[in-house]
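The complex is shown incomplete by one protein chain, all other protein chains being positioned as in the whole.
Presenting chain A:
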């Protein structure tokens, strides 16, 4: 039986490309945890923005390919070397996605609008000085400017344009990115949200958020009040603070 996610020994690498790390593993864990839902969701087009080593998109394909044969996968990265490394990782696992080197997804925004059923993003989220944002090479994989939000904030409207009516969006964030604020930005665009995975490592506190479009204002209120992200966040924050004070 073939492995369900990408194998580290088959993931290609390069010194200018971000290697799979805790954040990548947390994102793949979130996709694994949601696998049954993803299969029932029956996506036709799945996409990753910022594919880096290719670990995440390859894992997504492997997770779904047996149950869902007809899916088109796309991956983009602003770093040409990362795009190539992703291609190598895909090939090493014998799976297929079209990889494009572009800034976020700018060359796809017109024609792919409203078509992406599943979007996954592990953005450059590390808070850094502003002038480190958008540099070439590996820095583009992590430099996020103030609060680590510079690139995330550029991505959110693009994701909103690309997602289909039933589109789902998985996003890696840190507590220092003010994830609650990100959820509120998306809520204004009509999305409900929840935390799929939360993980504290020595260096960072990771949250994998999932967003989905809600048809009308009323059900958005219902979705956000029942298993509300505000209460989810306060639970998360209090458990985190507890750990920290101990």
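We adopt the following convention: a contact is a pair of C-beta atoms (placed from the backbone, for glycine too) under 8 Å apart; a residue touches a chain by one contact, two chains touch by 3 or more; residues count from 1.
The criterion applied here is as follows: contacts and distances are computed from a predicted model.
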The chain missing from this complex carries, among "CCAAT-binding factor domain-containing protein", "Trm112p-like protein", "Cytoplasmic tRNA 2-thiolation protein 1" or "26S proteasome non-ATPase regulatory subunit", the UniProt name "Trm112p-like protein"
Out of A:111, A:188 or A:215, the sole contact with the unshown chain comes from A:111
Out of A:49, A:62 or A:99, the sole contact with the unshown chain comes from A:99
Omitted-chain footprint on chain A covers residues 44, 69-72, 74, 78, 80, 83-84, 87, 96, 98-103, 106-112, 115
